[in-house]
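One chain of protein is taken out of this complex; the other chains stay put.
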Amino acid sequence: MNSAFTVFMRYVARVEVGLKPGHSDPEGETTRDSLAEMNYAVESVKVGKVYELFVEASSLEEAEKMVDEMCRRLLANPVKDNYKVSIEESR
Amino acid sequence: MSQQIYIRKDAQFELFEVNILHADDKQLIQISEEMGLALNLKEMRTIKNYFVQKNRNPTDVELQTLGQTWSEHCFHKTFKGTILTPEGKRIDSLFRTYIAKATLELNKPWCLSVFEDNAGIVQFQDDIAVAAKVETHNHPSAIEPFGGAATGTGGVIRDVLGVWADPIACTDVLGFGPLDYDYNKLPSGIKHPKYVFRGVVAGIGCYGNNMGIPTVNGAIYFDESFTGNVVVYCGCIGTLPIDKYIKKAKPGHHLVLAGGRTGRDGIHGVTFASLELTEKSEEVSRPAVQIANPIEEEKLKRAIIKIRDQKLASSITDLGGGGLSSAVGEAAHKYRCGAKVALEKVPLKYPNIPPWEIYISESQERMLITVPKMNLQDTLEIFASEDVEATDIGTLTTEQALRLTYDGTVVADVDMDFLFNPPKITKKVEWKKVEYTEPTFSEPEDLTSILVDLLSSPNIASKESVIRTYDHEVKGNTVLKPLCGIHGGPSDAAVIKPLDNSYRGLVISCGINPQYGKIDAYWMAASNIDEAIRNNIAVGGQRIALLDNFVWGSPEKPDRLGSLMKACEACYNYAKGFETPFISGKDSLYNESPLGPVTPTLLITAIGIIPDVRKTVSMDLKASGDLVYLVGQTYPELGGSEYYRRLGYIGCSVPVVRLNEAKRTMDRISKAIEAGCVKACHDLSEGGLAVSAAEMAFSGDLGMDVSLTRFPQSVPITRNDFVLFSESNSRFLVEVPEKAKEDFEAAMKGSNYACIGRVTKEKCLLIRGLNGEPVIQADLDMLRDAWKKLFGG
Partner (left out) sequence: MDRNNIKACIVRVGGTNCDAETKRSFEELGVKAEVRHLSEIAKSNNLLEFDILVFPGGFSFGDYVRAGAILAKSFSAKLNRRLKAFVEEGKPILGICNGFQVLVEAGLLPAFNGISKYPEAALATNLPIGFRCRWVYLKHENSGKCVFTKKIPKGKVLRMPIAHAEGRFMFPKDSEGSCLERLVDNDQLVFRYCDEQGRGAGGKYPYNPNGSFYGIAGICNPEGTVFGLMPHPERAFYGWQLPDWTKGEKPSEFVDGRLIFESVVEHVAAKL
């Protein structure tokens, strides 16, 4: 039985999805304006989404590959979004 | 040594016995406060006596259940209690004495179910009924504007589902403090009106839009007193086949809880609504705010409608304030049953929630239906097919008791009779004298610039930027939208065509004017009823039913209760007089903040019928050359007017309603519209004749040339500004084509009306004064820009 040799580890992946540079970010601009109204001088605001994924994989590399695929297929739209993944073992 | 009050029971879960048997008055109050029951001493003593007879202490679950069931929000203690007047008069229930009495006496056969269910139900056509409900969600919105407003909308939609109706439209009337409120004047714990405004508007849009229910009617009103007490009215209207209105639960029927899971959200929302907001509210009340999930409710709605159409269930109720405690209690009480519920069966968002919290949690998007055993399987399958979790949590019983268990342990056992008979309260009223006097000042020279100011003032200005964030077209049945004409004018009412196979329509309108409430609550109520009805009639509405929603200060204070009673009196007199029964209503009391009480505010919602939506009349001018009529008499009534406000006054000459005259006017307008001789019609309200004329003109992009030399009056008015800006009730501006002149005048016979001018193709509003000289002269673009300046879209 193969599974006897495969040790699955648990990982937590933090995925940040944000707009690619050069794209208008109306949500960010609105937030900046609102902060300015409250007398906070903020040069610019970028808005994104954070996902925390709890996954099982045989290795860190495999986990990374899997999460990267998830980003490209669902979590980000490559036309406008960038994404950043950081993964670590979880217990 | 004092006795221990809370005794942890030996159980696998958290359960406390509360040592009430040995508690003195001080401790009773302490218990009420510590457990967040919001019960007063008399009520706590009654509970103590009950358990003394039972010879045992109550559990935390029992006390919490009583706290919820007896709360102001669930039981309406003030409206059902006794009131003593300074003259020694004794009013037994404001509700029965005034509100319900009008309905009862009018005894309209088309009122199918009034006041007794989650929403009022009236006949729409032979086999179809309309259900309507308006709720308030002020306190939660003050703490968390987005979530409070969203769950308010979600809650009222469930009220409509709770009478087996399919929700087809939402209405929302909002009240905020001035958006330019000085940040430095804001007490801690109170959020800035701008923040509240943004959050509330977004919350309402989020829920209605996501569920696919058009938000078709509403109003936004700004008042200083709303800074500390935001006002959020959420309304919903639905349709149902009359034969599918099934409410006949019996002992043995299963209690099925469906929808979202239960968490700690919204614990103590009900009792919290019965308390005044204090500086600490934010800190202590945060968990009282519920989290909204409109998609869950959308799925729930689909399942409920399927179950309705297959007639699988024997009754239905929503979970709102008080959560399960209120829903189970109501279901059992209504059908004269008891109930037993196994609380461990309730699906939870996370483990280890003690039974009392499960039972009173106000987690959103949940409904309770009762189902005969033979239909249980089919019912659960329908929920599953819509991805909705549904659980059989208990049954109705023949015993007249509420029995709750958790893993087999009895955690509550209370007699239904006791649960639903809280001690009656008696309160005193006092009449407060009008604080304001009529100002004296001379007529300003430049009335055009005053008109421009009024058009751009917050209560009159276009609310387009808000309205467009609500989907008012989804379902594709909105015949008259909130903004009408080529330039998005302010519709008097919304018209919906609910059935694909019929042109019969539903007309939805409202009336609200808190400014009058500052002067006289009686005339405010009368004026609001008049306004809601005339808005409805202006577009072609007939056979009107009303909903009342009171937002008032603390009824513990005799002056607040006094004005509430006066408003109720007016409700009776005018609902009866206009023959427009109340079918549903709700009160939100205790709206007090460190900034003071809320201005007495009554929202009247009117639901009318238009036999053929293709005869709908909108308010924008249609064709140059047409005649312009002013219908209804103008009086020097400027107290509480927007004109006085602009000049820094309130005054005391509040508009009154002269019933016979008003009825005649409305009746004739209806006839004229029915006869097809009206091209445009607009009611006169805030800002009076001048504002209405301007709105009609710039919405239709046609000018108007009218004169004040001949307008209907019985008391002579000698000042142009008074005629232009008086807010006398029961008045309309009407556009009539030349060819329909005779028919129109025939229809109007017996009412007070006058032809005051014509529609022109020049894009200019020209109003000639009492002496025939122009007093207002302005380009339509300029007027429109002024109107759209603040919240244009």
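Going by the order they are written in, the chains are A and B; count residues from 1 in each one.
The criterion applied here is as follows: a residue touches a chain if its C-beta (ideal position, glycine included) is under 8 Å from a C-beta of that chain, and two chains touch if they have at least 3 such contacts.
Keep in mind the model is a prediction, meaning the values are calculated, not measured.
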Identified contact with the non-displayed chain, of B:41, B:295, B:410 or B:746: B:295
Of B:59, B:171 or B:210, the one touching the omitted chain in the full complex: B:210
Chain not shown: contacting residue from B:80, B:261, B:557 or B:622: B:622
Contacting the left-out chain in the complete assembly, out of A:20, A:65 or A:84: A:20
Interface residues of chain B (partner: the chain not displayed): 205, 209-212, 293-296, 298-299, 385-387, 467-481, 483-486, 488, 497, 500, 613-614, 616-618, 620, 622, 700, 793
Absent-chain interface as seen on chain A, which is shown: 20, 22-27, 29-30, 49, 72-75, 77-80
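Keep in mind that, in the parts below, only the chains that are shown with their structure count from here on.
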Distance from chain B to chain A - Cα centre to Cα centre, in angstrom: 43
